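Up next, chain A:
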Amino acid sequence: MEFGWFLLATVLKVSFILGVTVLLYAPVFVLFERRQSAMVQDRIGPMMGGVKMPRLVIDHLQTLQMGAFGMAALCGLLFLFATAQVWQGNGTEVLFTEPVLGVRHTWNGMMFVFGALAAVHVPLGVVLPYLFHHDRLTIFGGLHALFDAIKAFTKEDVVPPEADKFLFSLAPIIAMVPALMLGAVIPFGPTLYVDYLFEQLPAEGTIGGAAIPLQVASLNIGILYMFAVGGAGIIGAALAGYSSNNKFALIGGLRAASQMVSYEVCLGLTIVPLFMLYDSLLLDEMVQWQVDHVWGVVVQPIAFVLFLTASIAEYKRVPFDAPEGESEIVAGFFLEYSSGKWLMYMLAEFFEVATSSMLIAVLFFGGWDVPFLGRGGWEAFGYAFDLSGTHWAILSEVANSHVFIVAVQIGAFVLKALLLGMLSIQIRWTLPRFRYDQIMQLCWRMILPLALVNILVTGIFILLTGI
Partner candidate 1 sequence: MAYLIKKPARTLSEQVYAVEAAKGLGITFRRLFTNVFGKAEDKKIATIQYPDESRDYPERFRGVHRLTHRVDGSPRCVACLCCSTACPAQCIHIEPAEYGEGDPRHGYERFPRLFVIDELRCIFCGFCVEACPCDAIRMDTGTHVPASWSREHFIFDKETLMSIPGRDGTYVTDNPRHEPGDPTHPGIDRDHHH
Partner candidate 2 sequence: MATFKLDGQEIPFEAGDTIIRAAWRKGVEIPHYCWHPGLSVAANCRMCLVEIKSQRPMALPILAWDEKKKDYVESTKNKLQPACQIEVRDGMEVVSKGAAVEQAQASVQEFLLLNHPVDCPICDQAGECKLQDYWLAHQKKLKRKTTEPVHKPKAVTFGPTIVYDAERCIMCTRCVRFCDEVVGDHVLDMRERGNKNEICLSPGRTLDHDYTLMTEHVCPVGALTSKDFRFKARVWFLRSAPSVCNGCATGCNTWVDYDPRTQQVYRLRPRDNEAVNKFWMCDSGMMSYKQFHGDRVLTGRVRQDGRTVEIPRDASLDAAARVLEKATRLAVVFSAQHGNEDNFVLRKLGIEHLGARSLYLAALSPESVPGGWKGDAILKSSDNNPNRAGATHVAGATLGTTAQLVADVRAGRVDAILSLGWAASESVKDLEALSGVPHVNLASNIGALTQSATVVVPVTSHAEAAGTFVNGQGIAQQFARAVQAPTGIVSAWETLVDIGKRMGRELSLTRLPEVRAAMPATSASVASSAAGSQPAAVASSAAGSRPAAV
């Protein structure tokens, strides 16, 4: 493949993974963090912020809703009519002698278009009233979160007079950037064969032509890169505590550093059994193993629990937030931070939740794997979801096309990470904080030995079964 194409593909991949992290996971997790926690605690939560809407819109919300449902019903009728036409074998019949708006309309196309329109308008109608609160557009409190972020960013940025100005400003960047860099090795989809986008691929065998692995970089040190980069985040927290010239911040920084270093060890050891099973350090090959065999969580449930625990400790959220320790050391290592710098720590936390959720999805939940969906089509139908020759040929054509399958798989990956992130947020609102000595004991006396035993057992298993 030419270098130019390679560059373009890489830029697109980087944009995708960053975009998903920054524009999807971070805001969604922030919103969940606020609203989900509120709901768990029987509160409404912060959702007052919003954009004032014209009276006309507010007064006629019901009308708008009715309109959406009406549109859905209309599209549904047209969809049924088109379906009936397809049923009668008129699927490819051209409706107009001349193309309208440059498109040749067929009953098949009509069926898809109106089906999609009807499908979109129903949830739109359902959700519409909930997007508003009184006279404001609030989007379930999403705008409130956005306004809070804007407010935080525009506040006065206070740097303590005795602080080390350079390190103080550097620390939040060091904390945030590694969280984003982790996305580089995460495979968010299968290999994309650009030459066969709209065709059904063979289930087995090699495929020629240009192939784009949907992973920014398939490093041969794979997972080690993650630990290396993730380990850099420690410096952000430790530097913040060190440069603030504040005893609480220093204690917080020290706690963060020792906690993260300790759990880094656990993090590494808990997934050694996976390397042994997957027989690779490349994340894309790990996913491929799970596609070929079974999801990691099934064969290594203990490793999953340990890894989840260790990763929560690694990104310092409840119940492992001793470095912030509001009740004893005020706000821990970022105590002196305000405005945008403080916001960077907050964002770094959510980026870390996002990347670690993606990582867990890759390691234990088959990454982009969708059960019963293979490269060549839907396994559930024995690769025989084939309607060609009938009036419905177009359905199987679309469903079996390479690009559709890849899209479904990418979507599955995004969804998996999203659910895992929600789980970690739910854990945050369920468990009380550990004492600091408990955190360290849990690491060195519980997780570490268990991880070692897990390695031993897995080793014996592999030795006996000869996998």
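Everything that follows uses one rule, which is that a residue touches a chain if its C-beta (ideal position, glycine included) is under 8 Å from a C-beta of that chain, and two chains touch if they have at least 3 such contacts; residues count from 1.
A quick word on the picks: all candidates are chains of the complex that A comes from, given by their letters.
Quick caveat: nothing in here was measured; it's all calculated off a predicted structure.
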Touching candidate for chain A, same complex, options 1 or 2: 1
Complex interface listing, chain A residues touching candidate 1: 36, 39-40, 42-44, 47-48, 133-134, 305, 423, 426-427, 429-431
